[in-house]
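Missing here is one protein chain; the remaining ones are kept as they sit in the complex.
Up next, subunit A:
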């Protein structure tokens, strides 16, 4: 498929909109699409400071799954996965959504217990999940080294067969095309630099292309959300870190599932085109530098080679980083803010691609009705004061 040039208009900003969405990544685009489709709200602009979906949407390793531990997370990620299952047809665009199965490996007794517990929790929540013993892992993914003498022995794995990957660019283009068809203005090269707040209500955004009045403003700016929220006088419990990934040269098909390991921080899949796509852990320190340290890549490749000795001669083509917004409980923040009319959708950290349709769905509902969608309610900002955290470090952490 060639790069589609004319899937959406490229309009100049109008002076006012009912809803202004800040950030033209997957989440901003999905929000615009569902505002139009589910709620009939089409006087909407998506403002993107760079080019459409050039942020984390273009940088992620495209893994999709819903096998999270807690009820609240299972509900929102499973809602998203169900949307993925119908999305290519709905958007009339081949998203290359491939439910090839996602393995989460266990390398020690703690991992084994956590994995089995999560399988049971998933099943109680209606999420498909299986526990595989090492020989079953080998059968499912023949190129994995399951030798007991490996540095990180494979002691079993969880398997979600409905999990997989999708082509991130196609997802963005397809959402953009549909939102545009509903009349949503997708405005690139337009950076939001501040907010106008009257009383306690946001009334406009200031941008590199002038003032734009807004009935409501919805942040969907991933790693830059803290910077934006600070402009509105809001402090968020988020920290921004680089998250790196890399691709190899193109190979014949060798790996037909997704393999992740939380303990050794590597996740691997093979893209449709043939390159191996690998992700790492976050760089420890805060950064907006859009690049990470080489030792993170080294550690990730060492782990990958231990698990897949057949990759030892494979060459790396490119590495890159995105800036991810990490919250204290590894769960997103979705909902209202202390400023009326200003909404936040952030904290998806290392794992928000899989949430793209689900996130847009609940965020659009929250904005349209001025109160949280039931699936979003537990993810409100207030949880850091009430203490009702959704501690997903085990299932979210950095393995997507």
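The rule we apply is simple: a residue touches a chain if its C-beta (ideal position, glycine included) is under 8 Å from a C-beta of that chain, and two chains touch if they have at least 3 such contacts; residues count from 1.
Here, contacts and distances are computed from a predicted model.
Missing chain's UniProt protein name, "Quinol dehydrogenase periplasmic component", "Sarcosine oxidase subunit delta", "Acetyl-CoA carboxylase biotin carboxyl carrier protein subunit" or "Na(+)/H(+) antiporter subunit C"?
So the chain that does not appear here would be "Sarcosine oxidase subunit delta", according to UniProt.
Quick one: which of A:7, A:238 or A:362 touches the chain that's been left out?
The one listed residue touching the chain not shown is A:238.
Determine which one of A:80, A:125, A:270 or A:287 touches the chain that has been left out.
Considering the complete complex, A:287 is the one touching the chain left out.
Give me the subunit A residues in contact with the hidden chain, please.
With respect to the unshown chain, the touching residues of subunit A are 224, 226-227, 230, 235-240, 284-289, 293-295, 328, 384-386.
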